[in-house]
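Left out: one protein chain. Kept in place: all the others.
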Amino acid sequence: MAETAETLLTVENITLRFGGVKALTDVSFDIRKGEIRAIIGPNGAGKSSMLNCINGFYHPQEGRITYKGQTRKQMRPYEAASQGIARTFQNIALFRGMSVLDNVMTGRVLKMNSSLFEQAFFFGRARSEEIAHRAKAEEVIDFLEINAIRKTPVGRLPYGLQKRVELARALAAEPDLLLLDEPMAGMNVEEKEDMSRFILNVNAEFGTTIALIEHDMGVVMDLSDRVVVLNYGEKLADGTPDEVRSDQAVIDAYLGASH
Amino acid sequence: MPLPDLDRHDTFPKLLRHNAGARGNRPAMREKNLGIWQTFTWSEQAAEVRALACGFANLGLKRGDHISVIGENRPRLYWSIAAAQALGAIPVPVYQDSVANEMQFILEHASVKIVIAENQEQVDKVLSIKDRLPELHTIVYCDPRGLRDYTEAFLHHYDGVLAKGRDYDKVHDKFFDEQVDAGKGSDHAIMCYTSGTTGQPKGVVLTHRNCIKIGAMAIEFDKLSEKDDVLAYLPMAWVGDNLLSYGQSHIAGFCMACPESSETLLIDLRELGPTYFFAPPRIFETMLTSVMIRMEDAGRFKKWLFHTFLDHAKKVGERILDGKSVGLVDRIKYALGEICIYGPLKNMLGLSRMRIGYTAGEAIGPEIFVFFRALGINLKQAYGQTEASVFVTLQPDGEVRPDTVGKAAPGVELKVVEGGEVMYRSEGVFLEYYKNPDATASTKTPDGWVHTGDAGFIDDSGHLHIIDRAKDVGKLASGDLFAPKYLENKLKFFPNIREAVAVGDGRDFAAVMINIDADAMGNWAERRNIAYASYQELSALPAVYELMASHLAEMNAGLAKEPQMAASQIRRFLVLPKMLEADDGEMTRTQKVRRSAVATKYAPLIEGLYNGATSVYMEVEVTFEDGRRDIVKGNVPIWDVDAASGAMARAAE
Amino acid sequence: MLYREAGDFKTSYAKDQALIPIRQDRVMLYICIAIALALPFVANDYFLGSIAIPVLIMVIAAIGLNLLLGFCGQISLGSGAFMAAGAYMAYKCATAFPWIPMPVSIILAGIATALIGLAFGLPAVRIKGFYLAVATLAAQFFLLWLFTHVPWFVNYTMSGVPTPPPATVLGVYVTGADAPNWAKYLFVLAFCAGLTWIAYNLVRSRIGRTWMAIRDMDIAAELIGIRPLWTKLTAFAISSFYCGIAGALWSFCFINTVEPTAFDINRSFQILFMVIIGGLGSILGSYFGAIFITLFPILLNSAPAWFGLEIPGNIITNLEFMIFGAMIVFFLIAEPNGLARLWQLGKEKLRLWPFPH
Partner (left out) sequence: MEFFTDFFVGPIMEMVKAPEFLAEVAIAGLMSGVMYSLVGLGFVLIFKASGIFNFAQGVMVLFAALNFVGLMDSGVHPIIAFVATLVIMTLLAIAIEKLVLRHLVNQSQLILFMSTIGIAFFLEGFGELIWGGNVRPLHVGIPDDVIFIANGSILIQEADLFAGVTAAFLVTVLALGFRYTAVGRALRAVADDHQAALSVGIPLNHIWIIVWAVAGFVALVAGIMWGTKLGVQFSISIVALKALPVLILGGFTSIPGAIIGGLIIGMGEKIAEVYWGALFGGAIEEWFAYIVALIFLLFRPQGLFGDKIIDRV
C-alpha cells in the first residue's frame, strides 16, 4: 500500500469496559483506504470487541472513532451500516430461515427505497427494485461462486459455505469498509485457500477496505498489508507483516499462547 | 420451416446473417448466468458477432489466420468462433482442462495469432507458455475477475475489443459484409485437434461445406426445426459440440443454451429440458446409476411401483416408441406408468421434452440404452469421427437396436475392408490434417475414402457393428480372436464397474484389470456396513472381489455362447487400486483408456495375472485435482475365475 | 398430481420472482379460485354461513398474526382485542359516515386498528419475544374494557350490543340482517383473497425480508442496517390491520352484532393456535390452521353421534382443550412449521417423485 494512501478510519485511545472488566485499554490505530488490515492476537485479546466498537455495537467508554473524516464517540449499528461498514461474524449469524439468495438480498436492504404501499401491491419501485437488486445480488453470488446453492435454505449448508454466504451478504451492501471476524475459523486448508482468494479478489476488484480478525498467523501474513496486534486488550504492535513478525513483544506473546 | 438455400448461404457467417433476417427475434442462444437464462436473439447475436469481428480485425486478424478459444461453453466463445469465421480466420477450440504443455503444442502447431480465453485460469495457462509462442500476438479474456492487475499490453478485455470493433464498424461500415461475402463454402471453417490414443494430436481441417452438408443431413434425418432446444455442455474443442450445437443451430435456426457451470449442469439440464440432446454413454450411465441409487432409499411401495412399471416399460416401452402394435391392456398400463413413473423420472432427469437423443463415442450398455428407450425417450446410437464432420452412421427411427451403431447416414458410403477395418466416404470428409500430409495420406485415400481405424462388420440389415479399434484387435496364443474393447465394454455395462482394461494379446488366456465405480460401490459398501477408508482399501476388499468374480462369471457365460468370442473368456482378474485418470496420463481427455500407457505403468500387475501370483505389490503415483501428487502403494489381490461352459460350447462346434 | 418442471425455465428475474414460479402451481391456484367462486352455487346455506364465512375471516386474522409471529418473530396474545378494535372502529365509521362505501369503512377500520396496534407495539422497541406477550395482554384486557365501558364506541346504544348497519355493494346487501349468505361469503372472500395477495407480496419484498431477518438473527439484522424498531412496528401495524379487518368482518358479516365477548382472550389463543398448527411463517399455513381449528370442534361435536355415542358437551369441550394443547406441543416439537410444512414436504416429494429425496 502506498504510504500516501488516505486514511479511512482512525480509532484513538479506545477503552471499553464491561462492568469492572476492561476489554480494551487505550487502543489506537488507523485503517487506510483500500488496504487489508489484520487485527490479530490470542484468544480474549479484545479483537472482536474492537470490531464491535467500530461498527457501533459496543460503545467504548473512552476514545474517539473517526470514519470518513467524521469524528464521533460512538455510532448506532444502523448508522454504521448506512455509512458503508459491513461485517461478518465469528459465529455465523445468517438468517437461517431464509434461502441463500434472500440472505444476500437482505444485505442490500439499505439500498432499497420502495414504499410500504408499493411493496404491498408489488408495483412500481417495489417491482423494479426487486429485479435490479436481484441482479446485483446475483453478481455477488457469481463472484463468490455459490451459484449452485442460491435457492437452498442456508441452514442446510455446510459450515464453509455458510461462511461464504455470510461474506456474500456483507458484500451485497457494497461496503466501503468490510469487517471480517475470523473469516476462516473452523475451515480446512482448501476452504481457507478459497476464502483467502475471495478476500483478495474483493479487495482488488471492488477496492473494498478490509479489516479482518484472524487466528491463523500464516494466513494473516499472506493476506494483509498491515497488522495490528492486540494482547489482553492492549495494542502490542502495529506494522507490516514483516515488522510484526520480528517484533519481540509479539513473539513473546505468541510463544506464550498456543500458536 | 424448410432449410435455407445452403448453396447460397454456404458459410456459417452467411447463415448467421440469414437467421438474423429470417428469424431475428427468435432466441439464438441462452446462457444460465446470474441465476436466469439470459437470452440472445438471432439479430442480437448477429450484431455482437459483427462488432466482435471488426474488433478482431482491428487487432490485426487476417483471413487464413488461426485463433483459439479456450474455456467452458460460453456464448462469448461461440461468438468468437463466429467472428473469426466471418473474417475468414479459422477457430481452433482447445480443451479447457488441458495443461499448459498440451495447449502449447496446439497453439504452436496451428500458429495461433489470437487466443480468446474464458477467465483468469486460462489466461494464466497461456501466459505461462507465451514466450514459446512467437506468433501469438493477442490474448482476449471474457471474465475480468482477478485480471485487473495484469498489465500486459497484448491482453485485452472482450468488452474492449467489442467497443473498438463497434467504432471500427462505424468507420468501415462495408467491411464486415465484404468479409462475409468473401467467404466460400470450401474455406476452412474450423480446426479440431483429435486427442488420439497415441502420439501427438492432429489438427483436422473441416470446411464450411463439410460441416454444413453433414449438419443439414442430420437435421433432415431427424426433422429438427427452429423450435428445438439444445444444451451445449460438451467440450467446445470436441467437433461434436461444434457441429451439433453451433453448426446445427445456425442451419436449423434453433436455440442453443449454455449451462451456468459444470457444477450446475444437472440443474440446468433439468430446467432447460432440451428437445435434442447428445451425450456420450457415460452421461446416460451416470444418470441411470444415480436413478438406481436414489431409488434404493425409497419406501417399499415406491420401489414396488418403480420396479413394476419399469418391468412393464422394458416389456412394451420400446415397441410403443417404435409404433409397433401393442395390446390395449399393456397400453393402458404403460400410460399409467407414464403418469406415475416414467413422466416424473424424465422430468427429474430433464429429459421430458427430449424428442431425439443421441449417444455415441463409445458402446453403450444395452441395459442403459433399453432403460431410456423403455421410458419413451427416443435415444439412438450414432457413429462418427472428427474426420467425418461427426456423422458416419445413424440409427433411423424404428430401427434402433442396442448392439449396432446404425446404418450409413444419407450421403455416406460405407465399406469394410480386409482386416475388418471400416471405411467411409462422404461430403463431410475432412480436407486434411493440418501441416501433416503424411498422416493425411495414410488416413484418406486419393478417392476420398477414410480409414476409421475401427474394426467392425455390416450385418444383413445394413447396420454397422463396431467391435474394437482395428489395431487393438489381437490374437490369443491359441490363435483365437482377442478384441479387448469388446470385453471391456461388456464389463463396463455393469453399473459398479467404471473402467476395465483387458489383456491377452499373444497370451494363453484373457485377463482383466477392473476399475470399480467409486460412487456405486461406495454406496453398495455403505448399505452392507462394510467400512473402508479410501478408494484403495475399498477396491481390495474380498467382498468387492467376490462381486466382481460373479460379474465375470456371468459375462463368461454370455461369451461362451458367441462362437467368435468363446475363447476370450476371462480367467483371471484384479481390481486396480486407483481410478484411471487423464491427469496421470492413463486416459485421454475424452475419457478413453490409453491402453499402452496403462500396460507400461501396470506392467507388474499384468505380469502377476499371468504368473499365477495371488497378489502383487504395487506403487503408483496419483495426481490430485489441485495438482498435488502422492504415491498409492500396497498389495493388489489377483483372483481366478472359472470359464463357464466354454468347453461345452467348443465341443458343440 | 406430479410436477413437470423440465423446460419451465426462466429468462428474466421478473419471471423467476413471480409469486408462483412453477407453472403447475399456477394452474392449481386458478382451480382453487374457480372452486371458491363456484361455492355459492353448490354449497348449502348452512355451509356458507356457518363454516365458509368464519373460516375465511379467521384466515385473515391468522395471516395477520402470522405476519407478526411467524415472519417477524414477535408474539401477540392480543389478536382478539385487535379484532374487537376493528369491529368497533368499523361500526363507528359506518354509522358516523354512512355515505362511505362499506368496503372502505372496513379498510379504514383496519387502518385505525393498525394505529392502535402501533401504540401497543411500542414496547417492542426495547424488548423481545415473550416480554411482548405481556404488552399484548395489556391490549387484550384494556381494549375490551375500553369498548365495554365507554358508551361512545357503541353510539350510546342502550343494550351496549349494537347491530351493524346494513350496506350494499353493487346493489346487494352484504352486511346486516337482510344480507344473504352468498353475498356475505363473496364479500368476505374478496377481502380474504386481496389480503392474502398483499401478504404474499409483503413477505417476498424488502419488508418481508427485514421481518425475517429480525426473527432469525436480530443482532445481525441490526448490523446490516435494519432498524429493529421500525421493522417490528411495521409488523405490528400490518398485523393489527389484518386483525382489525377480520374483526370488522366477523361482526358485520358473521355474528351480526358488535359485542366484546366474541373477541376475548380465548379468541386470541384460537388465532395463535391457528398460526402454530397451520405453520409459523407460512401464509398458506394460515389457511390450513384456520380451517383446522374452526372445523375440528365441529367434527369433535358431531363425530360421537356418528358412532351412536352420547358424550356430554362439557366433556367434549375439555377434550377439545386437551387435544389442542397436545397438538400445539406436538407441532412445536415435531414440526414447528406446522401443517404448511407437511404440505410443503408433500409438494417437495411430488417434485422429487419418484425419488425419495
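Residue numbering begins at 1 within each chain, and the chains themselves are lettered A, B and C in the order written.
Throughout what follows, a residue touches a chain if its C-beta (ideal position, glycine included) is under 8 Å from a C-beta of that chain, and two chains touch if they have at least 3 such contacts.
This one's a predicted model, so the numbers in the text were calculated from it and none came from an experiment.
Peer 1: In the complete assembly, which of C:L48, C:I75, C:A90 or C:I116 touches the absent chain?
Peer 2: Answer from the full complex: C:I75 touches the omitted chain.
Peer 1: Using the touch definition from the top, which of C:A43, C:I100 or C:L122 touches the missing chain?
Peer 2: The single option touching the absent chain is C:L122.
Peer 1: Over the whole complex, note the residues of chain C touching the chain we left out.
Peer 2: Interface with the chain not displayed, on the chain C side: 73, 75, 120, 122-123, 125-127, 129-131, 133-135, 137-138, 141-142, 145, 149-150, 219, 223, 265, 269, 272, 276, 314-315, 317-329, 332-333, 336.
Everything that follows uses one rule, which is that only the chains that are shown with their structure count from here on.
Peer 1: What graph shape do the protein chains here make by touch: line, ring, star, complete or other?
Peer 2: If you draw each chain as a dot and join those that touch, every dot ends up joined to every other.
Peer 1: Taking all protein C-alpha atoms shown, work out their mean, then name the chain whose own C-alpha mean is nearest to it.
Peer 2: Closest chain centre to the overall C-alpha centroid: B.
Peer 1: If you tally contacting C-beta pairs, which pair wins, A-C or A-B?
Peer 2: Of A-C and A-B, it is A-C that has more C-beta pairs in contact.
Peer 1: Distance-wise, how many Å sit between the C-alpha centres of chain B and chain C, to the nearest whole number?
Peer 2: About 57 Å, centre to centre.
Peer 1: Please compute the C-alpha centroid of chain A, do the same for chain C, then give the distance between them in whole Å.
Peer 2: So the centre of chain A lies 41 Å away from the centre of chain C.
Peer 1: Which residues of chain A are in contact with two or more other chains?
Peer 2: In chain A, 134-135 touch at least two other chains.
Peer 1: Find every residue in chain B that makes contact with two or more other chains and list them.
Peer 2: Answer for chain B, listing residues that touch two or more other chains: 35.
Peer 1: Looking at the complex, which residues from chain B come into contact with chain C?
Peer 2: Those residues of chain B that touch chain C are 30, 35-39, 229, 270-273, 291, 294-295, 297-299, 302, 305-306, 339-341, 343-353.
Peer 1: Going by the contact rule at the top, pick out the chain B residues touching chain A in the complex.
Peer 2: 33-35, 145-146, 148-149, 260-261, 263-264, 267, 626
Peer 1: Of all residues in chain A, which touch chain C in the complex?
Peer 2: 55, 57, 77-78, 80-82, 86-87, 89, 93-98, 102, 105-107, 109-110, 112, 114, 116, 119-122, 126-127, 129-131, 134-135, 169, 173
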